[in-house]
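What you see is the complex with one protein chain gone and the rest in place.
Showing subunit A:
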Amino acid sequence: MPPFTLGHFSQVCCQLLNHYFGEIVGQVGAYLLRRGHRPLFDIPCATGLSIAEVKKALAVMIQHNLVKFEASERNNNIAEYSIIHHNVYCLLRYPKYLYMIKRIYGTSEEILLEILLNLGQASASNVIFQSANRLKEANDPSALHQSFLKLAQDNFIIRCPKLADNANMQKVPTLVVEEKEKFTVPHLEIGPIAKLLKENATQLGEHSDSEVIWRVNHERFDVELRNVILVNAAARRVDSTAGELYHLILKLWRECSNPDSPTTNALSFNVIKDAVRKNEGSSPVLLEHFEQYLRVLYEDTSSLITKVGDAGGGQFILNYSIVFENLACATLDSIVLERFGSKALRLFRLTRIQKFMEQDQMQNIAMIPAKEAKMFTYKLLEHNFLQIKELKKGTSNFAPVKSFILFHVDLPQVARTALEASYKGLFNAMVRQMHDLTDNKRLLDKHARLETLLESLRGEGLPEDELAYLSDSMTAAEKSLVARIHSMNDHLTLGQTQADDTILILESYLKFSSMT
């Protein structure tokens, strides 16, 4: 099944599955991406894989929460499998997740999360055990236990749903999760874990909480990733202290609001003030000018904070749909600027701000010579950044109908176009990366083998000159090529995360704008 029958987003997903789980999972994933809900026996025929392979692939994807199953509507004895698109896409964000957790908490939490991401889903004891093994903190896993509790408490990890009570009666089991249990960690027995670690065991075996399975909570990470963008925006608009304040307020909002709602609940001036006072990390500048900072933020046209009332010294909310509309606009502006230049940007923004514009008006107000203005307008039109609306006005029965061509920006549509292009760009960067790596696979493998060999020999205390001799088995040209490939690879990885930033903004905008 050639991948180009898929949309760009699905292609990205497919590439990710291939990359993380290998070709077989990739094939099954691609099939499900293309066909939606499918029963098991359809998949081998279409993909040419054996049923055992398909089963295994599905099991892997279910373990990682990338595929879900439901009883078919036609026959509830048959399970249908479907891809959870967002979760597959989030594979791309795993490095960001780790980095974020490391920044917020520290290394041990990062390791816990990394283990959990590798396992897909696992019990708390298991994650702690494996992390301790990795960290070689054999003696005391209880610190890791505390870290785990923190992650659960801040909702970065979440309990998997359990089998429903009536599961035995159904061929296709349904899964349920108790709302209030979602983030509660059951009692763990740390003692046995510590003992096993001392014995250098590699497997945990039976444990008390083996029934309570955890996985990563993508929604929570989405919120956090969005907040990073928002804090950066606040810091750009005012200064880093404003960013600090905004970070704090975002945290308060998150604690008091439903993550899926397009606006947060209101916070009062006094609550925010209290939080700033109580926060140990608050900088002296912020403490001194708290009121000014808050005011500058809510008076800013970017609507990072919206004032909704005066009770309690002022009531403040975050209106996600407006803020992300502004961010999406900033994103589109940046794309237009880079692709078509500053004059095109002026025309684009002018049209967006004024809603509907005639060609003449555009060039007059934008003060761009007619010829140039026309050229840019049509370029923008061609690439779908502008839309046309034709107005017909019949002045009387016999006079010819007058028609006006009006330009305007259909923001959701433009955002969708840009989003598609971003998926495609991301996919291309991934393809390019894969290509560069596979093309030079032999060389890279050789280099890696040599490096490990040298490492171990150095450990054994081989004299330096002999090591140097060994290391010369690769020519300097080869070595510099390897270095180049590595740096290119890093470049491409960075590029992908940057493309993902844009995607996150545009996706969030479309999501929130469709809610209101």
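Convention: a residue touches a chain if its C-beta (ideal position, glycine included) is under 8 Å from a C-beta of that chain, and two chains touch if they have at least 3 such contacts; residues count from 1.
Just so it is clear, contacts and distances are computed from a predicted model.
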item: Listed names "Adrenodoxin", "Dynactin, subunit p25", "DNA-directed RNA polymerase III subunit RPC6" or "Glyceronephosphate O-acyltransferase", with the criterion being the UniProt name of the chain not displayed; value: "DNA-directed RNA polymerase III subunit RPC6"
item: Listed residues A:N166, A:N200 or A:S342, member touching the removed chain; value: A:S342
item: Residue in contact with the excluded chain [from A:L40, A:L98, A:M375 or A:V431]; value: A:V431
item: Of A:L350, A:L444 or A:V482, the one touching the omitted chain in the full complex; value: A:L350
item: Options A:T331, A:T377, A:N440 or A:S513, residue touching the unrepresented chain; value: A:T331
item: Full-complex contact with the absent chain, from A:K102, A:R295, A:H408 or A:K511; value: A:R295
item: Missing-chain contacts mapped onto subunit A; value: 3-4, 229, 232-233, 236-239, 241-242, 285, 288-289, 292-293, 295-296, 301-302, 326-327, 330-335, 338-339, 342, 345-346, 349-350, 353, 360, 365-370, 372, 418, 421-422, 424-426, 428-429, 431-432, 435, 488, 491-492, 495-503, 505
